[in-house]
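A single protein chain has been removed from this complex, and every other one stays in its place.
So that you can tell them apart, the chains are marked A, B and C in the order they are listed, and the count of residues begins at 1 in each.
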Amino acid sequence: MRGNSLPDLGVGLIGTGFMGRAHALAFHNARTTFELPINLKLAALADADAARAQDCASRWGFERSHADWQQLISDPAVDLVAITTPNLLHFPMAMAALEAGKAVYCEKPLAVSLGQARQMHAAARKAGVVTRVGYNYQHNPMIGLAREMIEAGELGRIISFQGEFSEDFMGDALSPWSWRCEEAHAGGALADLGSHLLAMARYLLGDVEAVCADSQTVHPQRPAARGSNEQRAINIDDQTYALLRFANGARGTFGSSWLKHGYKNHLSFEISGTLGTLSFDQERLNELRLYRAGAPGRDGFQRILAGPQQPGYAAFCPAPGHQLGYNELKALEVHELIQALQGNGGNGTDFAEAMEVERLATAIRLAAKEMRWVTMTDV
Amino acid sequence: MRGNSLPDLGVGLIGTGFMGRAHALAFHNARTTFELPINLKLAALADADAARAQDCASRWGFERSHADWQQLISDPAVDLVAITTPNLLHFPMAMAALEAGKAVYCEKPLAVSLGQARQMHAAARKAGVVTRVGYNYQHNPMIGLAREMIEAGELGRIISFQGEFSEDFMGDALSPWSWRCEEAHAGGALADLGSHLLAMARYLLGDVEAVCADSQTVHPQRPAARGSNEQRAINIDDQTYALLRFANGARGTFGSSWLKHGYKNHLSFEISGTLGTLSFDQERLNELRLYRAGAPGRDGFQRILAGPQQPGYAAFCPAPGHQLGYNELKALEVHELIQALQGNGGNGTDFAEAMEVERLATAIRLAAKEMRWVTMTDV
Amino acid sequence: MRGNSLPDLGVGLIGTGFMGRAHALAFHNARTTFELPINLKLAALADADAARAQDCASRWGFERSHADWQQLISDPAVDLVAITTPNLLHFPMAMAALEAGKAVYCEKPLAVSLGQARQMHAAARKAGVVTRVGYNYQHNPMIGLAREMIEAGELGRIISFQGEFSEDFMGDALSPWSWRCEEAHAGGALADLGSHLLAMARYLLGDVEAVCADSQTVHPQRPAARGSNEQRAINIDDQTYALLRFANGARGTFGSSWLKHGYKNHLSFEISGTLGTLSFDQERLNELRLYRAGAPGRDGFQRILAGPQQPGYAAFCPAPGHQLGYNELKALEVHELIQALQGNGGNGTDFAEAMEVERLATAIRLAAKEMRWVTMTDV
Partner (left out) sequence: MRGNSLPDLGVGLIGTGFMGRAHALAFHNARTTFELPINLKLAALADADAARAQDCASRWGFERSHADWQQLISDPAVDLVAITTPNLLHFPMAMAALEAGKAVYCEKPLAVSLGQARQMHAAARKAGVVTRVGYNYQHNPMIGLAREMIEAGELGRIISFQGEFSEDFMGDALSPWSWRCEEAHAGGALADLGSHLLAMARYLLGDVEAVCADSQTVHPQRPAARGSNEQRAINIDDQTYALLRFANGARGTFGSSWLKHGYKNHLSFEISGTLGTLSFDQERLNELRLYRAGAPGRDGFQRILAGPQQPGYAAFCPAPGHQLGYNELKALEVHELIQALQGNGGNGTDFAEAMEVERLATAIRLAAKEMRWVTMTDV
């Protein structure tokens, strides 16, 4: 029996919201799609609501449930702790899991402050376990292709980056307050959306050296709840723009806004080098737009469709044009994580890298506050 | 325990190729995503290769495996037989399953001839069980939205349909012969690609009354295998075009080609009515393009992104712009099938409808062969 | 003095409507832009309204005006007669001009019946003068590029054509009757719009051998005038679709509709060959979309922008991306006409070719009427 000879990997998942279910789906998808070198076991599911924990465990195929997340962490069947709870809880949960010597797969953002992030990074280093933070957009095969092209020099020397992550879910002045409006919960357009783009920029182009930025709270108060007359003061940013200088010499612009009408998931960027330009928009995640210099009279931006030449795509679709969805990016993230757990590399954002993303966001926040250029050594 | 009070539904899956795995994924996804009114059990998996059957069963989460599909059909734990084998086997397997009084979920096409399709339809009727054929593109929430808009009269009276399903995987004259090149296996561009579009046209606009068509074998021979010097004569169509007259009065054009360079999954259509136009392209399956008359100076085609207003989308993604992929359309198909099994309606193509699709394709084939208009009563 | 050594070419323009002014603009633009081998003189302008003729002549830079078009034709300063009057008048005016031995530049369509077109063609042949019909869209440099690519074999052997000319100006059931609704005036979607596409198809791919077609009058009556209660019966086609077989072996579809909401000038086509695909949409006339087989993993449709590599573009814009407009296509047509008058070739549709376009439209009309395939030898 094939299954018998493989080591078990027990997953413990904390949280049963949308993101909890997305993790459950991702584990199922990864297990069914890839010939994994382990027996992936859905060992335990935790939710503070014991009935919900039990119900979801039953429907999602977990072996048991816990109402106390600390029990899940100490459950001997759990090797990997997946954290999908509100941002405030990432720190205590991840710290406890690291303390217990377990691998951690934490949803983004790593923490609600740079101080926490630094502690988590230090703890992970000390624990010597595999860690991952859920910047799943990087696992898109088209992002993989973009990175490949950049690394292979197909665009030449990289000289510019323009990136923007815009959505419009807070675009209406009457969109109510939520935890996303609280800095203490890692709220605001920069932290909530922008950090995805910063992670992506670093993934593709490496370190940023200096930033200048401008942040604005456009709607200084919002209803306490949809339709409520009670108003709450809002202190976080609705939009943040920045100039970036990369260590590789590239220059460019950054934007994040949750007020930009018409955009739903517009994590987009354009990267230009001495030989070509590529651009990407998360709203069409199965496409890359590429221009390569040197075909006079037959030149033009072309649309590359995701296809099985990209291994991550081939795992799910046998032919180009069939398209991956959001949830499959998550499954690809799980697959990379499992490779890391097996000591076979495995792309992805570990706590060290996630801490760097927090540091970069902090530099942007500082530059905006003090209206000056900030170099990364300042943070 | 919630699970205990629900009836079991045992799935038996035949086939472990790409489509077999796609079914396995779909059942997992449906079970994890939806609060199903049943206990969906992956009861049995069959493949003629016993070791492969066992290995896949283990990895995909099936309770047991069979090397003989007939055993799977007679397995008392199996309530629903899913057939993902080569086209030639659809007929005997589905007939056996119907004979055994089991529900059948068969991949498209229903059969390799209209005669078979008619027999299968008759057998299904007699058996009185739920049947489904895997025209999964219809389960795309954007197709659901299109149908809603058409039915609600948002486009007015429908007057035209232009549809085309083009790919390019046989575009190279050296693309080798495969079973897709054999009429006896339901090969050819019309049967392989065009039938999806015909199913879609019927799903959205209803019956076609008359057709005229033109079919062509552009490459009359192909290598027996990639790189082989041996040539095989090719008799099926590389491209077929048609004029369609719908019972609702709409007129239009139809195309299917597997030679059209640049297209990978270009199942596309444009439907126009007295009040507006909508169009769709499967290569961007999360979008619909809509024009509505009556906004002078502010009019223009708009791009509607899939979002949680469509229930099928909301099941997988909490916000617009996140996108579904091919595999989730399959999970939505499974969900509809389960609703049908519960007697709660459930969209999808049953054997009766799939037989109509075969009949329409047959009419087009006849019109092309005899170079004349064919009315559906001729077939 | 440069001017003195060049022969004069006197233009006589009949008609002062939009198309008359477009011709006046085109002559000015051609004269200013190109170093013409002649002195292009705007000799005379005719309009039945003498005051208007005089006023427009003054504003548009014509040397004199006539209220009687026959006087313009016999004016000895006029070498070339440009006809921009209603379709019904094309025949008598062109015949008179040919009788007088003058070159003729007639707006499309050549005539209101195939019989007239044949007579005009015969008269032109007998007169031995240069003739042109205003199918100005062919003079678009991007169409020139498309033709070049096809002729050079860049797309390989051509196998398919999909073309459609759709607009929506009659899309509203209350859009009133006009001369365009009268067959005797060459009205109907096929004659008014479709003939442009047929001319284009022939320009790019050559002769059509056989057609099958379907025509429909969707709105069988329309108000006599905007807002009027009086209804007029409508007999011409609102939409016509066809299957085409080209002499070069290509097959495809054709559509013309003036009911298709959202389209304003959608003369569009897609041409596919054994090595690639190109497509064009007149609503973005400065672009061509191209796919070339053979760049695995970096393949995709690309957007080629018009640029100075195309001579007709370079004449008006020094750099790519600046864009030509409708009126410049007309100036390019005039430039080609002048080359023809100088015996230097000169692209464009002469009366012989325009008669072939009428013949093809007539074949489509016949095929639709008799619901059968029609070969060109039938017409």
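FYI, a residue touches a chain if its C-beta (ideal position, glycine included) is under 8 Å from a C-beta of that chain, and two chains touch if they have at least 3 such contacts.
Here the structure is a predicted model, which means the values were calculated and not measured.
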item	value
Displayed partners of the chain not shown (whole complex)	A, B, C
Residue in contact with the excluded chain [from A:Asp172, A:Asp207 or A:Glu230]	A:Asp172
Option from A:Trp177, A:Phe301 or A:Tyr326 whose C-beta touches the chain left out	A:Phe301
Sole contact to the chain not displayed, among C:Asn29, C:Gln310 or C:Asn347	C:Asn29
Residue touching the undisplayed chain, where the options are B:Lys126, B:Arg226, B:Arg303 or B:Lys369	B:Arg303
Absent-chain interface as seen on subunit A, which is shown	159-160, 162, 164, 168, 171-173, 212-214, 216, 218, 238-239, 241-243, 245, 251-253, 255, 257, 259-263, 272-277, 291-293, 299-301, 371-373
Missing-partner contacts on subunit C, residue numbers	1-3, 18, 21, 24-25, 28-29, 31-33, 35-36, 54-55, 58-61, 167, 169, 263-266, 282-286, 305, 307, 316-328
Sites on subunit B contacted by the missing partner chain, in the whole complex	145, 290, 292, 296-305, 307, 309
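Quick note on the criterion: only the chains that are shown with their structure count from here on.
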item	value
Most distant chain from subunit C, judged by the mean position of its C-alpha atoms	A
Gap in Å, rounded to a whole number, between the CA centres of subunit C and subunit A	54
Length of the line joining the C-alpha centres of subunit A and subunit B, rounded to whole Å	34
Distance between the centres, which are taken as Cα means, of subunit C and subunit B, whole angstrom	43
Multi-chain contact residues (two or more partners), subunit C	292, 299-301
